[in-house]
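Shown here: the complex without one of its protein chains, the others still in place.
So, chain A:
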Amino acid sequence: MSETGHNPDPDNSTGGEIPAGPEPAFSMRGNLLHRNLLTALLLAPATMWLVVFLVLPFVAIAIFSVGERAPEGGYQAALTFAQYANLPARATAFWNTMVLAPAGALACLLVAYPVAYYLALRAPQRWRLILLALIVIPFWTSLLMRTYAWMYILGGRGIPALLAYVGIEDLRLINTPGAVLLGIVYGYLPLMILPIYVSLERLDRRLLEASADLGATPLSTFIGVTLRLSLPGVMTGFSLVMILLLGEYLIPTLLGGGKVFFIGNALVDLFLQSRNWPFGSAIAITLVLVSVVVLIVANRISTRLSGARRVDLI
C-alpha cells in the first residue's frame, strides 16, 4: 500500500473535475480542452482495465450467483436465491476458513509483534534496513515454493523420519490443521511485520520517556503508550492477512492434503471440476462480502484508536 491518498494536494482538493487553484505542477499549459484530453488519455488504459477485468467480472459473478446450474454444467439464466440457500452444503470449508483464517492471523500477530518491536525500537541503526530487507524478500518470493519447502520438512521423509531415529514412530505432521497453521504463519509473517514496524517506527520516542519520567513501570508504558499507538499498524496487518487467508488455496491444499480444505478449495472444485458455476459464484460473492466486513470493522477500530495509517508493502 502507499500513502497516495494522504498527500494534501491543494490542486486537487476542490472536488470538481478541473482544479480551481494553480495548475498541477507539470501539466500542459494548453487550453482546457487540451488539458482534459491529455488527462483522459493518461487514465484511459487503466480505466478500461479496471472496468473490463475488475468491475465487469464482479458483476458477472453477481449475476451468476442468482442463476441456476445448466444440466451439462455452467450457467443457466434465472433469478433465484437457491445458490445462497445452499451455502450450508459447503459448511466444512466455511468453518475451516472462518476458524483457521483468524487463528492464523492471530498466530502471525503474536510472532510478528516482537520482531517488529525489535526492528523499530531496539535494533542497531545500521542493521535495521538489512533486517527489514530480509523480512520483505520472502514475501515477494513464490508462496508455492515456500509452502513446498514445508511439505518437504513435514512430509514422511522430513521431521517424522528424523524422529523415527530417536524412537518416536508414526507421527503424522502433514495434512493436519497444525501444518496448515504453520504454513500460514510462514507465508504471511512478513505481511504482518511490515505495518506494525511502520507504526512503531513513527512512534514519538519522547512519549516513552515522558511516561517513564512520570513514574510508569516499563510494562504500563508498553501497554499504555507503545501498544496503544501501534494498534493501527496491528489492525492493518491483521485485516490484510485475514482477508488474504480467506481466499487462500495453496497452503490448505499442499499442507492440509484433502483433509483441511478452505473456501478456496471449494471454489476450485466448483469452477474447474464439478462445473457448478452459479453455486461457486454465490460462494465467491459471500467471500467478498465477508472480506469487506472484515475491512470495515478493522478500519473502524483503527480510526477510533488514532488516525488511520497506511503502509509501504515494499
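The definition used in the following text is that a residue touches a chain if its C-beta (ideal position, glycine included) is under 8 Å from a C-beta of that chain, and two chains touch if they have at least 3 such contacts; residues count from 1.
Everything below uses one rule, namely that contacts and distances are computed from a predicted model.
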Listed names "YCII-related domain-containing protein", "NADH-quinone oxidoreductase subunit C", "ABC transporter permease" or "Tetratricopeptide repeat-containing protein", with the criterion being the UniProt name of the chain not displayed: "ABC transporter permease"
Touch with the omitted chain, as defined above, among A:106, A:227, A:250 or A:301: A:250
Which of A:56, A:85 or A:168 contacts the chain that the document leaves out: A:56
Residue of A:84, A:118 or A:222 touching the missing chain in the full complex: A:118
Where the missing chain touches chain A, by residue: 1-5, 7, 9, 11-19, 24-29, 35, 38-43, 45-47, 49-50, 52-58, 60-61, 64, 75, 111, 114-115, 117-119, 122, 131, 133-138, 140-146, 148-153, 155, 157-158, 161-162, 186, 189-190, 240, 243-244, 246-250, 254, 264, 267-268, 271-272, 277, 280-281, 284, 287-288, 291, 295, 312, 314
